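Just one protein chain is left out here, and the rest sit where they should.
Chain naming follows the written order as A, B and C, and within any one chain the residues start at number 1.
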C-alpha cells in the first residue's frame, strides 16, 4: 500500500524532527523539568507525533516519541503520550491548516495568563509575528476537550499564533511544528519585554495601521524562500 | 550478614544517585557556590546519604558523598556532612514515608520566605504539584532540631512537598530523592511566575474544587508507570 | 586589478569575522531565534558584510554571510541579506568613520524604547562607554530609509554609540564591528542595571563634570594598545 508506506516514512522523519525541536524549549528557557511539549501533524494522515508524558528533555529521541490519532489515542510508541495530547489533537481536528502545536508554561507569558490579561502590541517585533495583541483563552481543566476548544475558539480568525490559557500557560500553533516553536519563543520574548516596559510606566502605543503594515510585510517578505 | 550486604550495595548505588541529582541544582539555577543539598534515605536502614559540607557542585562524586545516621552523625565518608544534615535527619526520623529531602536558597522562593508570605495557588501547574499554596515555616536557627521540627510541623498533613522556611530558604520532601528535587525545581518555577504575575496586578484565583481536581489527577495519572 | 584583489581578501576575512561576532549575540542573551544582526563595512569599498535574513545563529558561517552595497542591494552571497540591511547601509553612507553596526531587540533596552525613555547616566560604567544618557530615536517603519535616518540623526554629534529606536530595539555603531558589538552588550547591561535600580527608588545622579572625566579617560586609557 503506497499511502501507508508514505505515511510510515513521514512518521520516521517526524519522530526525529519533533524530538529535535523539543531541544529548543529548554534552550530558550521556556520549560523546567518535563513541563512542555511539541507536536507535529503527520501529512495525509489523521495522526500526530508528540512527546511522551513525564520524560525529561535530555532523554528524548526519535525512538521514544509517541504517535497518536486525532482523538488523542496511542497508535504507536512504547510510552504514554503527553497528558496534553487531547488538546493538541483537538487543534488538528478543527484547524486543518495547522501542522504544529506547542505548549509551555514559560514564565512571563504564564504570568500574564495568571492575571487573565492579554499582552498589548507595543513592539514592532510583536506586530511582525503576532499582528496585534496576544489574546487570553478561558480557564479550562485538563481531562476533556475544554483546553482544545478554548485554544481553537480564541485563535480562530485571530492573527496571533499564541494564546495565553488563563491561569495555565501558552499554546502556540503554526503551519509547521517549527513555526509553532518559533511562536512560543517569540511569545515569551515579547511577554518579558512588555512586562519589563510596564514595570516603570506605560509603553507607548503603536498605531493600528502601522501594526497592519508590519504584519503584512513580515508574513510575506522576511526570511529565505525555503521550505519550512 | 545478608542485610548488611544489601545495605552496603544500596549505599553504593545511592552515593552515585545523590551525587548525580546534585547536578540538577546548578542546572536549574537553584543554587550558587555550595549553598544547597540533596539527601536520600537508605532503604531498610537508619541511614542517609548527603552532600559533604562546603564542597562545590563540580567536585561532587559518589566518592565524596557522606553517609550519616538519622541523628546526623557521620557514619561513612572522608568529609564532614552538610551543615544541614541535622534538618534532613530530623525529617527522616519523623516522616517514615519520605525517601528524599532537598534544601536550597533558590531566589524567588527565598524572597517569599523573606517576607514570610505563602505562595498562593494561582497556576494549574501549582495545583498539580503542590495541591494548594506553598506554606511558610517558622524562623529557626541552625544548630539544633529547630529547622527539622519546623519542616515536619509545617508539612505534616499538608499536600505541599515544599516549605518556605522564614528568612532562610526552601526545604522539599519526596517519596524519592528525585521527587524532592523535582519539587525544588517546581517550587522555584511557580515562586518566580507568581511573583512576576503579582508585579503588575493580582493573579486570578483558581476555585478550590478545581485545585482539588487538578491535584488528584496529577498524583495519579501523569507520567509513565515506572519505578521512581 | 590590485584594488579589487585587496577588497576580495578583505571580504573573505570579514565574512569569517562577522560570522564569529554573531556568536556574541546569543552568548550575551541579546537575541532570540534570528532577531539581531551584525555588519561590517568593507574597507576601501562601498560594501558591507551582514547576516542572511531569517537564518539561526547556530547555522551562521563565513559561507552564508551576505555582501551588499551601501544601498542595501545584494552583491555576493547565496542568501537574501538581513531585512535590516537598508538601515545598516544608510549608516555607512552617512557616517564614514563608522566600521560596524549592530541591531538587537535586547530585553531591557527594548523596554526603555517601548516607553520612549532615554536611559539616564547613573553608573560610572555608563559614563565610560556612553559618555552620558543613551538617547531615544524616532518610531520608524522598516521598508525605506526611515530607520537609518533615525539612527544617524539621533547619534550624529552624540557621544553614545547606542540609540533606542522607539517601540523597536537598539542600534549600536562603532569604529569596528567588534566595537559595535561591545556597545550592544554594554547597552543591555546598563539598561538592565538602571531599570533594576529604578524599581526600588531613584538612582543618584552623577555630576556632569564627573561623567566628562570618566568618558575622557575611558576613551583614551582603557585596554591594551592593540589593533581593534
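The rule is simple: a contact is a pair of C-beta atoms (placed from the backbone, for glycine too) under 8 Å apart; a residue touches a chain by one contact, two chains touch by 3 or more.
What you are looking at is a predicted structure, and each value in this text was computed from that prediction instead of being measured.
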Visible chains in contact with the missing one: B, C
Options B:7, B:74, B:95 or B:111, residue touching the unrepresented chain: B:111
Full-complex contact with the absent chain, from B:32, B:74 or B:213: B:32
Where the unshown chain meets subunit C, residue by residue: 28, 122-125, 182, 185-186, 189, 192-194, 196-197, 199-204, 206, 210, 213-214, 217, 221-225
On subunit B, residues whose C-beta touches the chain left out of the figure: 32-35, 52-55, 79-80, 83, 105, 107-108, 110-112, 114-117, 139, 141-143, 166-169, 195, 198-199
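Throughout what follows, only the chains that are shown with their structure count from here on.
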Chain nearest the global centroid, as defined over all protein CA atoms shown: A
Distance from subunit C to subunit A - Cα centre to Cα centre, in angstrom: 32
Whole-Å gap separating subunit B and subunit C, where each centre is the average of the chain's CA atoms: 45
Residues of subunit B engaged with two or more neighbouring chains: none
